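Every protein chain except one is present and positioned as in the full complex.
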Amino acid sequence: MHLNETISSGFFFLAPWLVFAPVTGLLINLIFGRQFSEKVIGTVASLASGAAFVVSVLLAYSVSINHGEMVSVPLAEWIHIGTLQLDWTFRVDSLSTTMMLVVSGVGTLIHIYAIGYMHEDVRFKNDEGRFNRFFIFLNLFIAAMMILVSGDSFMMLFVGWEGVGLCSFLLIGFWYEMDTLGRSSWANSNAAKKAFIVNRVGDFGFLIAGFLMFWYLGSFQFDAVFAAAPAVAESAPWVIVAITLFMLVGVAGKSAQIPLYIWLPDAMAGPTPVSALIHAATMVTAGVYLVARSAPLYTLVPQAQYIVAMVGAGTALFAATIAVGQYDIKKVLAYSTISQLGYMIAAVGMGAYVAGMFHLIAHAFFKALLFLSAGSVILGLERGHHAHAHHVSHVDHGKKKKEGKKKEEERGHNEEHGEAFDPGDMRNMGGMRKTMPLTFWLYLIGALALAGIFPLVGFWSKDEILLDASLHYTSVYWQLTIAAFFTAFYMGRQIWMVFFGEPRHAAAAHAQESPKVITVPLMILAGLSVLGGALNLPFEGFHNLGHWLGYTLGEVESLPLDLKVASISTALALLAILISWLIYGRNTLRAGQPDPLKRPLGFIFTGMENKWFVDEGYFAVIVNPFKKISQFLADVIDGRFWHDFVHDTVILGTYNWLSEIALDRYADQKGIDAFANWLGDATQSISATMRKVQNGFVRSYALAVMLGVVLILGYLIFK
Amino acid sequence: MVPVDYYILLSAVLFTLGALGVLIRRNPLIIFMSIELMLNAGNLAFVAFANMYKSFSGQIFVFFVIAVAAAEVAVGLALIVEIFKTRKNINIDEMNSLKG
Partner (left out) sequence: MTSELIVFLVLSLVAVSSALGMLFSRNAVYSALFLVLNFVTVAVFYLLLGAPFIAMSQITVYAGAIMVLFLFVIMLLGAESLAPAKTLPWQRPLAILLAVILAVESIYLVFARARSDAFVAAPDVAVNSMDNLREMAMILFNQFLLPFEVTSVLLLVAMVGAIVLTKQVKGEQR
């Protein structure tokens, strides 16, 4: 194909390379990784991801010159059974290319970052052989995510959906035999299992939605489903409601919404690049993409839309309150992620797909930035800790018990575990703007973007959602606005606690800045966080993203800037930052001092600190009864009834009785044994008789021969 | 004109006498001679049939039988000589060490 021709008609034929490129990278590392140095491994993986990004850019260019026409690129036949005709087809339109760009772009930056991060992580954890494995998993994730966003049917999307779930499981449990502090424990693998199992609940909902879809709409292919939906919505609206709500269960699982968000905070057990890539920027937004992709279905049923919006808004507010009470730097960001995902879900629930996708992109930028900066901070503390080689003096457990519960709570979980140093605990930090200045500025940009401060990207995207909410559902609007207040507050709290004041731990005082391979991707992300708002400014002629997504989603409303909404949210954010300064910034925390919010808020803060006891609630309502039932089934039903009674007593006993009495005593001893013994005895006695024939006289033998001849001749005569 | 049957009859009688010799004599040399007599009886029948069917095959077979008999006698007599050398006796009834 000639280049000019290609440029004019588009690069759609490249679509399969979205998946092939990362798969190639992972195969190279899988086969040759043992021979490669860390640099080569990282370069191969990053190039594979970068190739996917280049392909995404070319595809986006192709879509734009094609005036947004959707193009499907068939690759292979997949499942052809009866009326089910599923092909492996890539769908290239403005919505999918947007996701491809985000996934591969942010993914590539995180690959590069991870070269530096994992280089140190594998050394802190004393297993350098796992460096290669990490990049294989990362490339596998990119491939699965590309399948997810480029699939042309719900089933192909589901393959990617499960693929990213698998990668998430593998990467959360990357250090599966230890906990986040590197001690021997099953904590990390338990977190991985939790993520996988909770996601399974969501996938169950997705599957039910898929079955309903095939049963009533007759296909999995997007266009076919959307074409069939309006007629079904006329005759049986509950079908569409059921499909969309079951799909919401899947979305809640993957995108960490109430009630299935509980896996995401535990998922922070994975290495920080994983938290940034999978659990903040890309995978968890798959649910948002799914709702946006299924927009024609959701538009048909406003009731379902309302439920989706309420779930999103509730999650946004609920998670934001929990983030206020967290001490772990990554846990704060995790709850923040849940909260921001709530914004997106609420937006797509309200039908504001452009706003939702815009916030998805913006969030991918600034949350990746925040997570990676947090990783930089953690690495800096690790370096400081190792450089100082000083351990917190061990506090005797027995003595501490006597000092009472209050003291133990004040000490927090760091010393509760003895001598282990937790580089993720914000109470160990403080004053790090001096030791890690570059990271501080990058983190500050990310935090302000998240808080929604003008003119960073978060301001524009969050404002668009709030504006849409104010026009659709007032309750959603207020929930989101309050959540925005909490967002700014917990980010302010984090900034003050981590970067200001005096170091509360020797490691923080000796922290060192990270190398370029880590900071350069951060700078790029910071730049995107600052300038990303230009994607979709709320002014006439600047609705670039809205126009772009309009190709796929149809005519979308492009709202002008509403000064009232914008000023309320900005004022609340500034107020929250001010309050956080009053509480955490003016009088900075000292080592061992309890959180200043604890006294005024009392049990409310205890609730925030303990995540409103949701995990405990799940344990009390679901997990423990489930375990009890399992215990009962295993012990009583299986153990005592099936094993002890049915198997041992009835079957084994009967068998023993039968074999002993019937078979051994009668059939064996009196039958087979008797026959065999008789055979031996008979042989002996017969041969004892017969040996007399062998008398040694050759003439007798000759006589016998003669007798034989006579008899045979006689037989011949008398025959 | 002699019928061929007479020759066959003579052959049968000579064969029976040979067999009788094998059974009643204890001297292995005489047993051997009886065996030669039986072979001769067989040869006679062969030649008679060859005459009857006007075919040379019977005569050829007799030729082979004579050759085999010569070989057999050579080995057999050697054995008898060897046995006599070790046992100083050739009574066949005393050679019964393989009795059961």
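Chains: A and B, in written order; residue numbering restarts at 1 for each.
In this text, contacts are C-beta pairs under 8 Å (C-beta built on N, C-alpha and C of every residue); 3 or more make two chains touch, one makes a residue touch a chain.
Note that the structure is predicted; figures quoted are calculated from it, not measured.
Touch with the hidden chain on the side of chain A covers residues 697, 699-700, 703, 706-707, 709-710, 713-714, 716-717.
Interface residues of chain B with the unshown chain, by the touch rule above, are 1-10, 12-21, 23-27, 29-30, 32-34, 36-37, 40, 43-44, 47-48, 50-52, 56-57, 59-60, 62-64, 66-75, 77-82, 84-85, 90-91, 93.
Definition applied: only the chains that are shown with their structure count from here on.
Between the Cα centres of chain A and chain B there is a gap of 102 Å. Listed in rising order, the residues of chain B touching chain A in the complex are 19, 22-24, 26, 92-93, 95-100. Chain A contributes residues 690-699, 702-703, 706, 709 to its touches with chain B in the complex.
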